[in-house]
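The following block contains the structure, expressed as structure tokens.
A protein chain is absent from this complex, but the other protein chains hold their places.
Right, chain A next:
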């Protein structure tokens, strides 16, 4: 089942008991953020939250925690709600192979129905904005799919980028914007600023659930997020032409904000409580001048709470970080079995691999550091054997505790690149990175006493079935 917009997905979540409508009147702050924060503290089955009675607003409709549980993430991919995490990642990886699926252009986008331009542009007139965390410098748009093009190659569909970045509202028609240098939009901005030009930009809010997943996904620079959305949805992604920039934007967006990043200008931004579980900010960042807002009738404002993990963002970017790393590693090393990069967008990564020969597992781990995503993340890698499930943390801890001889199996490399937001970096943007080889050494690496591992008995698998049957029959 492919959803063309946020609304149809919210209907499915409601039917599946995975959407909680909170109709009682509440305060924009701190209630909205506190409720979404709490959704991350009530277990794996947390629902999306929908608010439509917020004090002081006349027609606010706010959706939060839409991807904020494994059940909701499964439903976003059209899978049964109870699908296990490992199975969700494997299905994600299977669908990836259908890339590229050409999008379908539909120019009857519902957001064409309403617009504000020129001096009428007022973000507050369309969006029920609110603060998330105490130290945030203001109100943020933190779940947008942001579209920009390469100024040197504007007609290249693949280089047109769709990404999620943090965006602070600093005026009725002004936004502060964070392009992390490792991310594609930063390359677009650099090229524009080298030419003393503004960078046109389209910010789309309230998208279908797969669009939000691909927008947060580390993809190669010239690969189209729309073509990846088509692969993951199992159906072409519907797109339409944004009226002011001419960019390709999702057909089903609730709101499309267009304007420019003003070239060679920086203004104070933040702080903002980030996915790292720490605030970052108080830095001078690029500024967007909003020139047009298009929106559906009765738009739904989608926002995402993030703070100390786990919160919605960890579910949203968990599988979508695992799969690109898995595919990039496996392209060169088919021995790689699985990648768990679900911790802080892949700052820590666990890789399961078979070994070709002694030293091979360390090579696989080091390669993870130099993947495109690894340049900005992957500051700790744990490599485990092919029979260890990297999503099963007790198994991973067993490998760490039993297989690792720290003097030989822990490698620390100083002064590598990482996102500036990484709290342990010093200076910001630079960190050491650590590889822990928790695999069993193989020839000619003959270290340790691993010749007689205790394996599950041959009859155990049959007994698993018998025990389950006996328990079910009680």
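FYI, a residue touches a chain if its C-beta (ideal position, glycine included) is under 8 Å from a C-beta of that chain, and two chains touch if they have at least 3 such contacts; residues count from 1.
Rule of thumb we're sticking to: contacts and distances are computed from a predicted model.
*Asks:* Considering the UniProt annotation of the chain absent from this complex, which name among "NitT/TauT family transport system ATP-binding protein", "4-hydroxybenzoate decarboxylase", "ABC transporter permease" or "Acyl carrier protein" applies?
*Replies:* Its record in UniProt gives the absent chain the protein name "4-hydroxybenzoate decarboxylase".
*Asks:* Which of these, A:78, A:179 or A:319, touches the one chain of the complex that we don't see?
*Replies:* From the options A:78, A:179 or A:319, the contact with the absent chain belongs to A:179.
*Asks:* Of A:285, A:322, A:368 or A:418, which one is in contact with the hidden chain?
*Replies:* The missing chain is touched by A:285.
*Asks:* Tell me which residue among A:24, A:107, A:155 or A:196 touches the hidden chain in the full complex.
*Replies:* Missing-chain contact among the listed residues: A:196.
*Asks:* Tell me which stretches of chain A touch the chain missing from the display.
*Replies:* Against the left-out chain, chain A lists 27-30, 55-59, 122, 124, 129-131, 134-135, 137-139, 169-172, 176, 179, 181, 186, 189-190, 193-196, 264, 266-268, 271, 279, 282-286, 420, 428.
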